[in-house]
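Can you keep this structure in mind? I'll have questions shortly.
Every protein chain of the complex appears in place save one, which is left out.
Chain naming follows the written order as A, B and C, and within any one chain the residues start at number 1.
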Amino acid sequence: MGATLGVGMVGYAFMGAAHSQAWRTAGRFFDLPLAPELTALCGRDRSALATAAHRLGWRSVETDWTALLGRDDIALVDICSPGDTHADIAIAALDAGKHVLCEKPLANTVDEARAMAAAATKAAERGVRSMVGFSYRRVPAVALARRLVARGRIGEIRHVRASYQQDWIVDPEFPLVWRLRRESAGSGALGDIGAHIVDMAQYLTGDLLTGVCALTETFVPERPLPGSNTRGKVTVDDAALFLGRFAGGALASFEATRFATGRKNALRIELNGSRGSLAFDLESLNELRFYDGTEDAETAGFRRILVTEPTHPYAGAWWPPGHLLGYEHTFTHQVADLVADIAADRDPEPSFADGLRVQLVLDAVQRSAAANGTWHPVPEES
Amino acid sequence: MGATLGVGMVGYAFMGAAHSQAWRTAGRFFDLPLAPELTALCGRDRSALATAAHRLGWRSVETDWTALLGRDDIALVDICSPGDTHADIAIAALDAGKHVLCEKPLANTVDEARAMAAAATKAAERGVRSMVGFSYRRVPAVALARRLVARGRIGEIRHVRASYQQDWIVDPEFPLVWRLRRESAGSGALGDIGAHIVDMAQYLTGDLLTGVCALTETFVPERPLPGSNTRGKVTVDDAALFLGRFAGGALASFEATRFATGRKNALRIELNGSRGSLAFDLESLNELRFYDGTEDAETAGFRRILVTEPTHPYAGAWWPPGHLLGYEHTFTHQVADLVADIAADRDPEPSFADGLRVQLVLDAVQRSAAANGTWHPVPEES
Amino acid sequence: MGATLGVGMVGYAFMGAAHSQAWRTAGRFFDLPLAPELTALCGRDRSALATAAHRLGWRSVETDWTALLGRDDIALVDICSPGDTHADIAIAALDAGKHVLCEKPLANTVDEARAMAAAATKAAERGVRSMVGFSYRRVPAVALARRLVARGRIGEIRHVRASYQQDWIVDPEFPLVWRLRRESAGSGALGDIGAHIVDMAQYLTGDLLTGVCALTETFVPERPLPGSNTRGKVTVDDAALFLGRFAGGALASFEATRFATGRKNALRIELNGSRGSLAFDLESLNELRFYDGTEDAETAGFRRILVTEPTHPYAGAWWPPGHLLGYEHTFTHQVADLVADIAADRDPEPSFADGLRVQLVLDAVQRSAAANGTWHPVPEES
Partner (left out) sequence: MGATLGVGMVGYAFMGAAHSQAWRTAGRFFDLPLAPELTALCGRDRSALATAAHRLGWRSVETDWTALLGRDDIALVDICSPGDTHADIAIAALDAGKHVLCEKPLANTVDEARAMAAAATKAAERGVRSMVGFSYRRVPAVALARRLVARGRIGEIRHVRASYQQDWIVDPEFPLVWRLRRESAGSGALGDIGAHIVDMAQYLTGDLLTGVCALTETFVPERPLPGSNTRGKVTVDDAALFLGRFAGGALASFEATRFATGRKNALRIELNGSRGSLAFDLESLNELRFYDGTEDAETAGFRRILVTEPTHPYAGAWWPPGHLLGYEHTFTHQVADLVADIAADRDPEPSFADGLRVQLVLDAVQRSAAANGTWHPVPEES
């Protein structure tokens, strides 16, 4: 870990805290070829920024992201600001020769995402790398699931069943925050949590969705405006449900909702194949369920694999078998892989192109929902 | 239990065995106002019929269902033969003044189902009763779920999520049995197991689906013909997925498949409401999960209710708390309720009209799937 | 099923109802070499007896068990009366040449059990068979567990961990019923439910306990006398915990309690061996957990085997895969095996000798508990 890698991060809310923990921690558990440094934190409110930088461990601050991009001691820009800022910052950073880690969803629109993917491809030719932060790919159980699928352990995939359920706005008096307005958030449950399950489904299958039929709903159409006694219109979906087909022939079902009372952060995905099945639940994130259809029926059954063995993805870097990992470990894994890829001059995954592929699906979902469920193809990008 | 109720049953395969056990057993555990008698079993193959009647406990046999209908000692006809025979037998039986219990799905087509429902309505005016055999309504946990919904314990329903997964035809060498041909079975997974989850969803919510978007698939298009070395075409769906909306505003997702490797008879349904949630899994049929959203967050959580308490539906008739019931108990409950309704001169549930309502949904699903997922309304019956 | 087997049953409470269901049902699902007939029911209260006989399907009644033993149409006596009556009836029945099925525990004392085992051995020489009703051996999942142990799938057994938890007397105002008095019940939780786990542990391991250290407790020392406003002394244990060693070297832990609030009928047993582990829970009785220690660590995990496959013990006689069985099915399996053994002139299991082996353990537990946990060997019977 001779050379260092100066990191500049934009944004310091929920995702900023998680990314900071990752940058601080990765080198403590993984053998990194470059030593990440928490060089500068960027935000607009100087006072809040200074407090955050101190708390999160960043050495300096910038209140203008263009200044951040101009610094020689910054080799990588980590974008944790809201979705509507992603395209501008990411493209400029890549142009400035900075590697980029960008939170999901890649952008609020397909056009932005397409421009970002193009910029990333161009930058890669110059050795400048980019990654979109679908961090759940790096839950050890999810990475193990991908490994088993890639090895053919479940055969030809027939079904993908994914849902992401939360309940934080069930109360109709919950206020009209920015996440509930189209202009700031792009979409509601769909882009926020639906994006995760679309990416995970495409990642695990190694396949792409070709089209969807979708229904969306806004159960509570008006909510109290924050700090006001009037109400405003909710302009995003509270829930989005869609069916789809994969290029390889699998049928898929997706659901993203913020109205599943009692489900706090319940991302669940199941795959059924000709030789076996897999099931994962983020509320039990150290576990993977695997059914091996080639076993004798007498002793066949879904196995609960506790994904903490040294041979499991990422697990060996941490604790002995049976010692659980948590939510933020996925960000540490993400950073460790990204740093390794940069040093190895290799394109990281998920790429901006992967982020675009998710965006294309979300866009098709919105178009289908607007047409009351009519099938809408997902365009292929060349 | 003074008077008796002579039963004539048509068919003696899987459902016939389950119904026989119910008729033999109901009076042993429930206080029935009429004593059912296994008077006559009806089938076409006299030799097989005699064996079955002996095994299942029927006192006599008939090889012609019209003869069965002519017998004075038969007060109720129980129809367990394939779906394409239901309409003829049921309508004739009702006309003949016999009460009718008819296996699900009510019929293979909407037209047949509509005629049956009309016949049932007319017969009811004369005190002749009818019931369609959606037996899962009488799993104690399902009946308890309905009770909690009706009492408002989960509030206004937002989501219904139902799937019924099996895996018995995953092997492409599994032969082309009658259930895989449209002419005999009407549809595939859709009518066979999809019918159950449609009925259960409408029963639990006390609401009706207003329309659907559906995709269906036949993963293995040709299969070996039984007793032949050639292959024939599979003409029904292997899997059917659909989204829907309920009249009351809930969004719904349904999946019926025979390709979920490792899932043997996995009917799962979840409801999320404004005040709570419920979840049920037929593979753990003595349990109901309930989340009470009105509890303090500190101790709120999905409860595993073991539905074996004396105050739970049906459970008090059996064993002490904690002693489990099995699959066939639902048929015993069905028969016990039907006999009580007949004696009380009351219309049983689910009625033929309920069966028609399921058929209308299945029909809309097939139409939507044929149009690649286009929204298809479910017509209201007057 | 040419010849018949006339059954006379003594007792018609909880166990009587379960056994009646078994006698009525066994021949409907299993190919029995002899047809059981519910010939006579025996009890002391003529009026209650007549009602029970009608309800449960018995053809005649006897108010004196010696009269029952004198009847030529009775070939088998099924003893469901309280434990203090077992020895007298069973020994007399065997002497009279009647086969005997006797509920557990075999007796209230070791001396009685020893005499019954001796009578059974002598009777067997004349072709007269006997079985003690440890019905949980015939839960399909338990029988499958035994099969896997016998095949060496878990290797040399190191640990047995068994508990049986109920909560029906947690309320200190629950009355002082006969089960809470030593003179009628012999012991409390120990003999009632502890007997089941001792038998199951010895059955599954195929091994015998050599000694125990035990603690027992009566948490509520006095309770209201039924129909009175005074209180009486509870003279049996509310809970019994004991540790033991098996002849083959395994360590064992047992717990039987009626004070496990929220656990209704929770019999749990786990076995850890040098090559694998097994776990069973009666509240999920259609499931067996199996860990195969010979698998690759990457995909090893406890499997949930749904024990409903045609190749699983007993399951093939019932319904297709995935359709669950319930509590009373174990009694039907017990009767089916007993009839088959009688016809084949073969000694059934569990034998009275097995019942005695359980009684010897329970006796050692009581002696150890009386000496504050001092190790007490379980005597070997020659």
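Keep in mind that, in the parts below, a residue touches a chain if its C-beta (ideal position, glycine included) is under 8 Å from a C-beta of that chain, and two chains touch if they have at least 3 such contacts.
In this text the structure is predicted, and so the values were computed from the model without any measurement.
Peer 1: For the chain left out of this view, which of C:272, C:299 or C:351 touches it?
Peer 2: Checking each option in C:272, C:299 or C:351, the one touching the absent chain turns out to be C:272.
Peer 1: Out of B:148, B:266, B:285 or B:325, which touches the unshown chain?
Peer 2: Considering the complete complex, B:148 is the one touching the chain left out.
Peer 1: Of the residues A:59, A:264 or A:346, which one touches the chain left out of the display?
Peer 2: Answer from the full complex: A:264 touches the omitted chain.
Peer 1: Could you please point out the subunit A residues that touch the chain left off the display?
Peer 2: 14, 18, 20-21, 24-25, 27-28, 55-57, 166, 168, 263-266, 282-286, 306, 308, 318-329
Peer 1: If the hidden chain were put back, which residues of subunit B would touch it?
Peer 2: Here the touching residues of subunit B are 144, 148, 153, 288, 290, 292, 297-306, 309, 311-312.
Peer 1: Tell me, which residues in subunit C touch the chain that this view leaves out?
Peer 2: Residues touching the hidden chain, for subunit C, are 154, 158-159, 161, 163, 165, 167, 170, 213-215, 217, 219, 239, 241-243, 245, 249, 251, 253, 255, 257, 259-263, 272-277, 291, 293, 300-302, 372-375.
The criterion applied here is as follows: only the chains that are shown with their structure count from here on.
Peer 1: Taking all residue numbers used at the subunit A/subunit C interface, answer same if over half belong to both copies and different if under half do.
Peer 2: same
Peer 1: Based on mean C-alpha positions, I'd like to know which chain lies farthest from subunit B.
Peer 2: It is A whose centre lies farthest from that of subunit B.
Peer 1: Taking the mean of the C-alpha atoms as each chain's centre, how many Å separate subunit B from subunit C?
Peer 2: Taking the average C-alpha coordinate of subunit B and of subunit C, the gap between them is 36 Å.
Peer 1: Measuring from the mean C-alpha position of subunit A to the mean C-alpha position of subunit C, what distance in angstrom results?
Peer 2: It comes to 54 Å between the two C-alpha centres.
Peer 1: Could you say which residues in subunit A touch two or more other chains, in rising order?
Peer 2: Correct list: 300-302.
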